[in-house]
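Yeah, one chain of the complex is gone here, protein chain that is, but the others are all in their spots.
Residue numbering begins at 1 within each chain, and the chains themselves are lettered A, B and C in the order written.
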Amino acid sequence: MSLQNLHNPDTTSSTTGPNATGNGPWLSARGLFCERDERVLFSELNFDFLPGDIVRIAGPNGAGKSSLMRILLGLSAGFEGELFWHGKPMVQQVYDFRSQLLYLGHQVGVKGNLTPEENLAWFSPAATQDDIYGALKKVGLSGYEDLLTHGLSAGQQRRVALARLFLEDKPVWILDEPFTAIDKEGVSELEQVVINHAQAGGLVILTTHHDLRVPVKTLMLGGQESEMPLC
Amino acid sequence: MWTRLKRLYHKMGSPKWFYEITTRWSKWFMAVGSILMLTGVVWGLAFAPADYLQGNSFRIIYIHVPASLLSQSAYIMMAVAGLVGLVWNMKMSFVVGKVIAPIGASLAILSLLTGAIWGKPTWGTWWVWDARLTSMLILLFLYFGVIAIYNAIENDEMANKAAAVLSIVGSINIPVIKYSVEWWNTLHQSATITLTKKPTMAPEMFIPLMLTILGFYCWFAVWVFARTRNEILFKERKTNWVKKLLQNGHKKTTGAQL
Amino acid sequence: MLMALLKRDLLLAFRSRGDLLNPLMFFMMVASLFPLAVSPDPQFLGTIAAGVIWVGALLATLLSLDLMFKSDYEDGSLEQMLLMPQPAMLMVLVKVLVHWLVAGLPLAFIAPLLGLMLGLPNGGFMPLVLSLLLATPILSLLGAIGAGLTVGLRKGGMLMPLLILPLYIPVLIFASSSVQAGVQGSDYLGHMAFLGAYLALTLVVAPVAAAAALRISLAR
Partner (left out) sequence: MFFDDFSSFLAMGGHGLYVWLSYSLAAVIVAINFISPVLTRKKIIKDIERQLRREQK
């Protein structure tokens, strides 16, 4: 995998949907268009994300990185164009997609009034206590399992959420700035986890300000200098 | 058939088309509405006989009932517009819903004020917790909620959708509210007219009422169209057709001055 | 996942027991304002007791509604809940159930005490408790819509009563008049039937509307 720009690929494929065979792309978009406050963030955005891909959504502030992520997640309806999951329109497949999705956002949804163990127990109800303890050990939180989370540091609180990466068997990871508040060693460990997931045939989509030492595809948004809003 | 419907849908979704068609329609609604209102009010005030129980104060009916009816149906229209907007993601529909809210609220206020004034000679006090007045008061509260949501949410799209959800829930609740308020207060006079039943009023009292009801509906359309056109102008202010429209309009006015 | 959510929310509610007491204390305070403001005459209090208790219950519910989604919105859990592979209305139902268990049900238990303090005649106690049991779920369900619409707003707490109170009026009318009917010794089954029907209606409408409201609030 080499660094490649996915922005505006050949338009011949944009008229038809992605093929639906087993080895086809997992997550695809055709003609995505999004505008916020009368400013076009992106238009005619086409891409195919394949299993094994690590995709970095990049671009300057305000280029629409979070907007694109929220569109992919189905949390934002403010766009035009079509999304496909395994070659079928996303609107019909949304529950299937979500059952295969692990998302970590800016706010990771960890409750201060619950212990790390209790937090993880609701994220992945199928996990046993041993699974949860094992995952917490992998993120360096051994011995903190039954302390209330609000007593932990910001970095440790994020690690509680990161433990989900070891706990849940979800093929698609969407990670919004996963390296925030994580120390240096933690970052390189996390990078390794991301690589392992992709090599095992998973798909990782992330945004980050870190320079990754990981081979990634980059989806560049806002190639031109973004216009200042008229006022 | 299907393609024609689809084309109509796209047309209705187009602000430019909506702007142009309502400009034309407004004139007709204005003319017809004014004639109806003028006839209805003059007839109702000067020619219709006085009610044998209430005397001449009964002439308030010719504005009270149209205002009540219209503010109720305006709420339903607002909810329908919101539903259409949510289901088919039609932006024009949201705009229509948004502009109905203040008009409907003003009509609810008119209905309450005239109801109170009418109450003074009839019941002896300005305000009686009569079933219909109470329902109207609650309807006004429902309008307040919708207007408050438009004011509270800065993002237009979010505000439109949130208000749509609220007005849909409100309109589902309106029958329940009406039923419970009527049940709560069964001591008072029943609704003056029902559209399905034969009117119990004399025709020379009833016909002017029908005229003012229809007239109010026509004027309501004019108001909705005018406000909608304003919203369109503002939203589309950067498009070419609005710029052209303004330049033409400008030329016309300077031409008239010469 | 829904069971896990239910477990989590009950656990969270249990951990912050103090917050749960606030609406109850408020409920008691509001009710005790009336004898002070109007008259302590037991005869008179008995006639307004039903209305006072029910108005107090409405206001106490409004006070606690803000808790339904707010903290989950702030820490990102709400996003995670909307991304669960189930319809969001099921998630809303769980949230409503928890809110009812911790904020609605306690009102039904404490109301007889207030009834005693306000001199509610004997016949009124049974319909008072029954109407609270039957109608507080309606308050939670309708409240979920308001909470969902205002969750992302800084001044949402001020806005919510404006949106929700008009919808509570049918509940107020039928519930408090069921107590009046009980006091007068007449049948209050019809009132309960109405409340049951309204509960069924809101059970159908409110989760869908609240789920839509949450999606709108989160789609910044």
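Just so we're on the same page, a residue touches a chain if its C-beta (ideal position, glycine included) is under 8 Å from a C-beta of that chain, and two chains touch if they have at least 3 such contacts.
Treat the numbers as computed from the prediction; the structure is a model and nothing was measured.
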item	value
Visible chains that the absent chain touches, using the contact criterion stated earlier	B
Given B:76, B:90, B:117 or B:172, the one touching the chain that is not displayed	B:117
Of B:36, B:60 or B:131, the one touching the omitted chain in the full complex	B:60
Residues belonging to chain B that touch the chain removed from view	41, 45-50, 55-57, 59-60, 63-64, 67, 103, 106-107, 109-110, 113-114, 117-118, 120-121, 219, 222-223, 226-227, 229-230, 233-234, 237, 242-243, 246, 249-250
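Going forward, only the chains that are shown with their structure count from here on.
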item	value
Most remote chain, CA-based centroid, reference being chain A	B
Separation of chain A from chain B, taking each centre as the mean of its C-alpha atoms, in whole Å	47
Whole-Å gap separating chain B and chain C, where each centre is the average of the chain's CA atoms	33
For chain A paired with chain C, centre-to-centre distance based on mean C-alpha positions, whole Å	38
Residue numbers of chain B (touch at least two other chains)	none
Junction residues of chain C - those touching two or more other chains	219-220
Residues of chain B that touch chain C when the two form their complex	86, 138, 141-142, 144-145, 148-149, 152-153, 155, 158, 161-162, 165-166, 168-170, 172-173, 176-177, 179-181, 183-184
Residue ranges of chain C touching chain A (in the complex, touch as defined)	1, 3-5, 7-8, 11-12, 15-16, 71-72, 74-80, 82-86, 215, 218-220
Chain B partner contacts - residues on chain C that touch it in the complex	142, 145, 149-150, 153, 155-156, 159, 162-163, 165-167, 169-170, 173-174, 177, 194, 198, 201, 205-206, 209, 212-213, 216-217, 219-220
